[in-house]
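In this view, the complex is presented without one of its protein chains, the others remaining in place.
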Amino acid sequence: MGVGPTVDKLLKDYKGKIRLVVKMNPYKYRDFSHIAAEAVLAARDQGRFWEMHQLLLKKSPQLDRNSLVRYAQELGLDVKKFTESLDTKKNANTIERDKQLAISLDLYETPAFFINGRKVTGNRPYDYFKKTIDEEMKSVRQ
Amino acid sequence: MMLFLVLALSFVHVSFASTEKLEPLAPIPIPENNPETPEKIELGKKLFFDRRLSGDGTMSCAVCHIPDQAFADGQDIALSYPTTKSWRNTPTIINSGFYKFLFHDGRATSLEDQAILPVTSSFEMNLNLDFLEEKLRITPEYHKSFMEVFNGEVTKERIGMALAAFERTLVSKNPPLDRYLRGDKTALSEDARKGMEIFTGKGTCVKCHYGPYLTDNKFHALLVPENPDIENDPRMLASLRFVAKMSGIPDYRNLKEDLGRYLFTKDEKDRKAFRTHILWEVAKTGPYMHNGYFKTIEEVIEFIDQGGGKGNKELKPLGLTSEEKRCLKVFLTEALTGEEITIKYPEIP
Partner (left out) sequence: MKKLLIFLSLVFVASISFAQDKRYEVPVGDSPGYGQANAPVTMIEFIDYQ
């Protein structure tokens, strides 16, 4: 389940006031973390980032190459382009850049969030995020 | 007769003053069987941040003991292994080297013993320690480190020893009260000094929170209310009953409350008793108590001022004025907070 439903609820409850930005931090020792990151960026290249992002969270941990291609089919993506992107690791630089950024921020777990630069790590309950976001909304208004 | 009484009373006063008073920070004791070396500390630090120590790679010690959050997690109930919910509050690791007993109920008597228990806990890191030995052994950097540090293979005991060595380095840095007690009379504001007088006087806090680490290393049943999530979140109830079962409590299936140290000792006097907490860094380690019931220091002061939970035998109502409570809060937050502890993050193999 993870923090996905919490983030969805936050996006709904703060609609228009909050912007989510997603960076890749795949764990070295999980078999599909990297290729799933390639998949979501391949979908981004076809303008379909958000749908793939949601689908991957839903289908996790079934994120092997064959499953990912099936998801691309489900979303009506150009499957040939998508598969080529996976196999040539087209977005490897982006993923590596995001990983290096994570290291420079001393991140040692996922998920990790920065809410207007304030670090919130781990799978937190909704209220914890809400408290931080409300504080930010208040200080931004001032 | 009068003279005898006067002498006897002054003797009593001296005894009170000599054991139950504030003292500057003292060095953390290092056990003889686990001496500290820079390499051991560095190894312990790596292990502390390594999610390899959890079943699914999501959890490490640092997930709940977050350096940026005073080595706690700012939650009432600890962050937990996916699909589970823990049942107690994450205590800080700062100064934990001074505790004689670890965990809220004191079931461990050394940092070495404590450090590896959350690894095995199903609602914390959920990993079998025998399996962890193999995971670490096949990692060349760890195998090499253990060989260098311990002159031997990775073992559960050595994992605990390395973690403990790292944890012992986490101590409060120059909190104002420490400086004040060492002679810097400008280290505390006027309100903090007033609060200190209440802490050692009318507030009676010093009766349990004394010495260099502000703890008597004992257990007391203040009867803090149960965390409402025991009723609202079945996952928490499952964790509570699981621990009771493993502790050998016969009626664990119907249990709906945290029995505290009784779970471990089965001694009636320990029913719902919890460890006296070290108060250094208290401003940064809320929510408070074994179940995070109190979100703010004000709530804790209120609770103690009212004489604790209904029916408890430890506390009596204090009758503090609101000004006294305010100064007490200033003391607790200002005087006991050290400088930020920054650490160099390790490279995990």
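Details
Lettered A and B in written order, each chain numbered from 1.
In this text, a contact is a pair of C-beta atoms (placed from the backbone, for glycine too) under 8 Å apart; a residue touches a chain by one contact, two chains touch by 3 or more.
Every value quoted in this text rests on a predicted model; they were computed, and no experiment measured them.
From the options B:T92, B:N126 or B:T337, the residue with contact to the chain not on display is B:T337. In the full complex, the hidden chain is touched by chain A at residues 7, 10-11, 14, 16-27, 30-33, 36-37, 40-41, 44, 49-50, 53, 56-57, 60-61, 63, 97-98, 101-102, 105, 107, 110-119, 132-133, 136-137, 140-141.
One rule holds in what follows: only the chains that are shown with their structure count from here on.
Note for the complex: chain A touches chain B at residues 1-2, 27, 29-30, 106, 108-110, 119, 121-125, 128.
The residues of chain B lying in touch with chain A in their complex are 49, 51-52, 57-60, 62-64, 66, 68, 73-75, 79, 82-83, 345, 348.
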